[in-house]
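As you look at this complex, bear in mind that one protein chain is not there, while each of the others sits in place.
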Amino acid sequence: MSNVLLSNGWIAVVSPALFALAIGLFGTRTRTFVPWLSMFAPLTVLATGIAALSATAASEAAGYTGTYLTPPVGEGSLRWLLGATEGIRIGFAIDGLTALMLVVVGFVALMVMLFSIGYMADDPGLVRYYALLCLFTASMTLLVIADGLVGLFVGWELVGACSYLLIGFWFHKPSAAAAAIKAFLTTRVGDVGMLLGLAVLWQTTGALSYPDVFSAVPGLSTGTVTLIALLLFVGAAGKSAQFPLHIWLPDAMEGPTPVSALIHAATMVAAGVFLVARTWPVFEAAPNAQVVVLAIGAFTALAAATIALAQTDIKKVLAYSTISQLGFMFAALGAGAWVAAMFHLITHAAFKALLFLGSGSVIHGAETQDMREMGGLLKLMPITAATWLIGSAALAGIPPLAGFWSKDEVIHAVMSRSPLAGVALLAASLLTAFYITRATRLTFFGSYRGTHHPHEGGWVMWVPLVALAVPASLAGFAGHKIAETLGERGESLDFTTAALSIGVAFLGVAVGWIAYRDGVVSELDVEARFGRAWPVLRNAYGFDGLVSAVVVRPVYALSDWLYNLVDRKIFDGAAEGVGTLTRKIGTGMSRIQYGDTQWYATLLAAGFVVLAVLVAVDWAMIAQWLSTNLGVR
Amino acid sequence: MSGSVFTGYTGGLIWGLGGGLVIAIATLFGVWWERKVAGRIQMRLGPQTTGPFGLLQTVADMVKLLLKEDITPTQADAPVFRVAPLIVFVPIAMAVTVIPFAAGWAPLDTSVGMLFFLAVPSVSVIGILMAGWSSGNSYATLGGLRGAAQMISYELPRTLSVLSVVLLAGSLRPVEVMEAWRWWFIPLNGIGFLVYFISSVAECNRGPFDIPEAESELVAGYFADYSGIRWAIFMMSEYGGVIAASLFGAALFLGGWAWAPGLFGTAIFLLLTVVLVTAMIWIKWTFPRMRMDQLMNTAWKVLTPMALLQIAIIGVVIAWL
Amino acid sequence: MSLVYVALALFCIGLYGTLTRRDIIAVLASVEVMLGGATVLLVGLSATSNLAGVSTPPGETSGVGLVILVLAAAEASVGLALMLAVARRLNTTRIDELDEVSG
Partner (left out) sequence: MSISMIELVFWMIAAASLLGALTVVFTRDVTRMALGLGVFLLSVAGWFVYFSQTFLAAAQVFVYVGGVLVLVLFAIMLVHRSGAGRPALESRHTIDSIMVAVAVFVLVVSALQDVGSALTVTPLPGSPDAISAALLGPMLPHFEALGVLLLAALAAVIVISGGERS
């Protein structure tokens, strides 16, 4: 079984895609079964991932000198875009990194699909939703399983498209449609950078598959490698919502909450991290690029954490938290600790998916996203509250939950590379503990301030929460295992860092707990106390307005100008002019065709005469005569 | 005939004029004979007071018609109206010239004589149409149309029946056909002769195929407006047609002069002709007139298949000869 | 040479009639005149010319003429049938009134 799955790894891509197609085409007739049927898609991925993981664990990683991280347990490719040249090989290769990602994608997707049964039960677009989820699963799997940057890029763009479609899932809401467009366009900026990177790579190395690229990188000049790495990082930053391309992710919360859990917390946004990890040899050869990654990562982590402090929408809190945590990962990447980054990616996928699904459960129960209208849900929704507490503690970095271990590794690595960045990350950790405590307090403690009757969802909603709570609690202990799977040695806990981060975490929790002991009343207190700073934070430093002033409005103005002048006047004018001219010529010519057969016959005979004369006359002789007698040439 | 191509045809032209005269005279006797036979059939005597056996009766009629006023209706297309009878008559007179009257001799001895005999009288259809049309009279026009339709239709079985003779003799030259004639042609070509005879009666617009001039429906058909000498020419054409068809049939189907040598043979030929003429008169006065659709059905569904059958029979037999 | 003149004169007279006549029947008759002129020329030249010392076998002259004759007869009958159909359906035989395809 495992052999078949691994040696035919493409099944993990094709099978969800086929499910997506089948559901899209025939789903409306079997609406009830669609969700259950869809689960086969992530199940395939999960099965492949688990099979790959066990095979990787069994294989002898030591002494492997190939270009992959660990010996690939499944590989295959076919030639594509054949022409005069060899074409491009596109295929799959499963090594430890891919195996981990497959498990994450498969598991989270499965949980999200299960959760969605309850969350989306009454939505008329259910079938479309599940078709898109299947398509997303296929795309994400293609992204992680590809054996080269071509396949990765195809998957990359497909997940972007799925993200666009799912953010705008409730397209009748103008805000959702706008958010979808914003997400699509913003990530497009990053994708253009990435495509440029691929082009430079192709130009300089003539290869795009990982083994060929990695073996060619040492031969390149440092400048070239730095350029490639930075361009790839632009793509990664776009996808992973790093400053300054982070603006789309908060708006992406317009999509259904399970989608936020899957795409905008656990998997797709982590694709940027995965990309850097995957192409690590390139970044390894470009230290300057690493500095940029580190700087942007640390800055994003801190800035996003501050913004999260002031959000009142529970999903916005989580969105900025995601940006912040992704910043942690990038900081780790920039510090060269890509294993730590991947470790944090996995734990973050677990607890952030849990938190999102938990928020989904809360939103489902309380029918609002505003935390000021919640409160006291601990008694009303105990399972959700319990799992949320586990997730938030993991996020805050309370030992022994997952987040603590991975964050500790990240901070330790960054600290050893750049103390300034390390301090920034510690500050971010403090703020993280604070804002998640604030959210927890506002949501689950105190008294209920809303007007609805919050209640726990069905088993399909709490089972995923419980299932995700398990890795969120325990994944931290798998650090060594994960590192081994990635072909590296795991690092043991650094006690200094651990003590620092534990202290920071408890400090944040304590401050948060005290500051918000009375729920929304304290919220107002805090707001009043911080004066003008609070709205600034709430508006994310007004960065959106800046972007819209600097980029969006000029583009609109340019578009208007082009539309009015170039398109309307020049192109439309030309096209319509051609049409008008043709019609006028046609009207004129049709006067000749006035239906008189005999006139046609007369013209025919006259034409015959003219032709015969033309043939009969000896033009050469006439020309000769003219040239000799009159000098006409 | 040698050297110039035209001597033969100039001769033929002279003979044609002579033939016309002969036909004209023969018509007089034809009319007399018809009246006698019709009289006997109707249990009366027919003409008897003018000349011996009333022989001069038609001559007297002729004189009367020549002296009668030649009326051209005011609404008629005068030139066409006047020339139409001649166009009907001349081809029939011309057709007689190719008939082989004696061994090795025909007034106009041409290699396409058989075709000539069939082709030239077909021109008279035009005369009939012209007569009917130019009269400016609905009855006449209708009669002309009927006559033309009938004659065109019956041309087909007639031509096919003659074709069987041509097949048997292997020549289009009437003189040669006569030389190739044997007595067993009569039984062998029996169906063909029957078809020829019936369609000839129809070609002449005579009863029971006289739909074009049906008195009870169309007054007198295409020549309703004619009078005097022009009317006489129409009558002459009718009898001329009867005589010409009988001559042709007697010679090429029934053997003509081939039964006996010399003038005696010619006498037998003329006798056979008289027999055929008499048979036609007999038929006219015996059978009731056919309806238009019956007429057409007879041509297309009876006579044409019969003629084709005859050709098939001869086609088979020819292989044995 | 007189033959060529006469035959072509016939052809061009027919052409003139074809181009000018307003009634379909007259047009058809004019076409017949054109065709007759052409046939006369063809048969005449075939029967009398011995270009380059080679003359047409006598049978083939008539054969060609016969082919033309039969073709023309078929053409005339189909043409007349068409004309009748047109006259019956559109209630006119004037060719200038048959301008359904005019632009």
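Order of writing sets the chain letters: A, B and C. Residues in each chain are counted from 1.
Note that in this section a residue touches a chain if its C-beta (ideal position, glycine included) is under 8 Å from a C-beta of that chain, and two chains touch if they have at least 3 such contacts.
As the structure is a computational prediction, the values presented were derived from the model and not from experiment.
Across the complete structure, the visible chains that the omitted chain touches are A, B, C. Touching the missing chain, out of B:27, B:141 or B:273, is residue B:141. Here the missing chain is touched by one residue of B:33, B:116 or B:185, and it is B:116. In the full complex, the hidden chain is touched by chain B at residues 4-6, 9, 77, 79-80, 110-112, 115-116, 118-120, 122-123, 125-126, 129-130, 133-134, 136-138, 141, 144-145, 148-149, 152, 155, 171-172. Residues of chain C in contact with the chain left out of this view: 1-6, 8-17, 19-23, 25-26, 28-30, 32-33, 36-37, 39-40, 43-45, 47-51, 55-67, 69-78, 80-85, 87-89, 93, 96. The chain not displayed touches chain A at residues 598-599, 602, 605-606, 608-609, 612-613, 616.
The criterion applied here is as follows: only the chains that are shown with their structure count from here on.
Because contacts link the chains in a way that matches no line, ring, star or complete pattern, their graph is best described as other. Chain A and chain B have centres, each the mean of its CA atoms, that are 106 Å apart.
Between chain A and chain C, the centres computed from C-alpha atoms are 82 Å apart. Annotation for chain C: no residues touch two or more other chains.
Annotation for chain A: no residues touch 2 or more other chains.
Those residues of chain C lying in contact with chain A across their complex are 15, 18-21, 27, 95-96, 98-103. Contacts from chain A toward chain C in the complex involve residues 589-598, 601-602, 605.
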